[in-house]
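Okay, here's the structure, questions in a sec.
For this depiction, one protein chain was excluded, whereas all remaining protein chains were kept in their positions.
Our next item is subunit A:
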Amino acid sequence: MPYKIAVASSDGENIDMNFGAAHEFFIYEVGEEGEYALLEIREAQKEAGGLSFCQDGCKGRGCEGSHENQPRVDSITDCRCVICKKIGFHIQKQLEKKAVGAFDVEGKIEDAMEKITWYFHRMDHHQSLRGMANETLIGKEGRE
């Protein structure tokens, strides 16, 4: 199944924006074999949603982030994950509730996309994640 990834970037090359500060999200579509292409540039909702206080004391479930609906979160719920420079704990929880993952990394979009699509590909095909984080263990070829 193809899926989408949102990237918080100012120039479409680098992951250089915090989730809350991003003006736009670069939305990529990822195909069956992990190939990806830019689908659209989506304007980020102004209301990032800040920290609003928990009204119900979490009801013993642990903190799930503030319960206010976050427009910025809603705007990317069609994506599988969001890649940004940094992201707050509460927003991350909000995204989690909508089954949107968050990766806070810096660097080139291309590099991050490659790793993340490979990771999802392995997950979707029930393959081991052994050596996932250590390129010296698997080598670039290991990805093919």
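The rule is short, and it goes like this: a contact is a pair of C-beta atoms (placed from the backbone, for glycine too) under 8 Å apart; a residue touches a chain by one contact, two chains touch by 3 or more; residues count from 1.
As a convention for this text, contacts and distances are computed from a predicted model.
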item: The complex's invisible chain, by UniProt name, from "Sarcosine oxidase subunit delta", "Amino acid ABC transporter permease", "Cell division topological specificity factor" or "Hydrogenase"; value: "Hydrogenase"
item: Touching the absent chain when the full complex is considered, from A:P2, A:G31 or A:G131; value: A:G131
item: Positions on subunit A where the hidden chain makes contact; value: 101-105, 112, 115-116, 119, 128-134, 136-138
